[in-house]
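We show some of the complex, not the whole, and keep each chain where it was.
A and B label the chains in the order they appear, each numbered from 1.
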């Protein structure tokens, strides 16, 4: 039985807790962006061989898991079309409430097209605020115009 | 038959095209943030009376539509759980691919809790880039810790 990317991700999570590591530390070790590293180790990106091996060393993963990290994923991480976890659901709610607003503003500022989710990077930051610190998520994708 | 918020939004869209206005111009007229103004006129926020009237004057809306803009909405703007419009879908895809990553990073940086979608603001910007301009969407919500 081969190790799946899901099982490799579970091994990463378990080792991370056992060894008291953080995503920040792991990302630093492999010299990759924090969010990319997290997504990749959760199974949403193929991990280059050298990065997989560095992670394997750091997290003491078995060879099978290191191999699985390198596989091309079939992406999609939500259990159901509407996520139930509150932390993830809030972003779905943002789409329900502000989706058409984002669409209108993209069209007003760029014309007909989309924000790429492929040529794309994102970040999650903690911004101090006296009224309570804020979660600031930046989604940053290349604009792709409809082009025949 | 009363005018619904959906019909008022359609009237706004039609007038905006007919009069050659932009969301930026409308937001400036009512001195409100761009994204809030767009969302509110699309029916996702109740519009304060004075703002509704300014919009009504600018867009030459009938009184019924001005009244409808002020109603408390039942929010939710997607036709189905998974949006079909490509411009909106890309944000759903971001959730599918990066949702658990966002969750992991929020928990790593803040502990157990969520980004509020209520005490929340967002912005859509066009960032010039020689390799193709980029759509940068900033989601900015107060962190709310699980607190019994």
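One rule holds in what follows: a contact is a pair of C-beta atoms (placed from the backbone, for glycine too) under 8 Å apart; a residue touches a chain by one contact, two chains touch by 3 or more.
A quick note: this is a predicted structure, and the numbers were derived from the prediction, not measured.
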| item | value |
| --- | --- |
| With 2 chains placed, the number the full structure-file assembly comprises | 10 |
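One rule holds in what follows: only the chains that are shown with their structure count from here on.
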| item | value |
| --- | --- |
| Angle of rotation relating chain A to chain B [CA atoms, steps of 5 degrees] | 180 |
| Distance from chain B to chain A - Cα centre to Cα centre, in angstrom | 24 |
| Partner chain B, residues of chain A touching it in the complex | 22-24, 34-35, 38-39, 42, 44, 75-78, 81-83, 85-88, 90-110, 113-117, 119-120, 122, 124-127, 129, 131-144 |
